[in-house]
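The structure appears below as structure tokens.
With one protein chain held back, the other chains of the complex are shown just where they sit.
Coming up: chain A.
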Amino acid sequence: MKKIVCVAVVGKVNDPLFIHDYSGGSEENRLKLNYIVHCSLDIIEEKPGAKKVGNDMYLGLLYPTEDYKVYGYLTNTKIKFIIVVMDSTDIKDNDIRQFFKKLHVLYVQTTSSTFYKPNSKIESNKFLNNVTTIVQTL
């Protein structure tokens, strides 16, 4: 069973750069996931500077919903990574941390491309494929 149902990369001014649904569900479900990711942005706004988080990029669990848990990560350049995970699965904090680290590598690789315009939508197929691979390994 897949643990991650949605991966999103959100830009500086809260514009979605990349969002992909891994639940394989209906259109309605996809909208729901979009909504969950959207909600989490408010929480990300508050998190940094809090004692527990400090300057760490990994923000930890943002909030749980009925079926899912949402985790966040904020980079130096105010790019946010958000993942939505099935609540029923038992998942370790460290694994999530590792996953974000891998996602960050992929993101850095993508932005380092000369043909990628910074802060624009990520349309690279390679990025999508690589993210799909790491989603399956978690």
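Keep this in mind: contacts are C-beta pairs under 8 Å (C-beta built on N, C-alpha and C of every residue); 3 or more make two chains touch, one makes a residue touch a chain; residues count from 1.
The definition used in the following text is that contacts and distances are computed from a predicted model.
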| query | According to its UniProt entry, is the unseen chain "Cullin-2", "Monothiol glutaredoxin-5, mitochondrial", "Vacuolar-sorting protein SNF8" or "Trafficking protein particle complex subunit"? | reply | "Trafficking protein particle complex subunit"
| remark: Among the options A:I43, A:M57, A:M86 or A:I134, the absent chain makes contact with A:M57
| remark: Of the candidates A:I44, A:L74, A:I122 or A:V135, the residue in contact with the absent chain is A:L74
| note | Sole touch to the unshown chain from A:S26, A:N94, A:S112 or A:T137: residue A:S112
| said: Which parts of chain A face the unshown chain closely enough to count as touching? | reply: 48-49, 54-57, 74-78, 104-105, 107-108, 111-112, 118
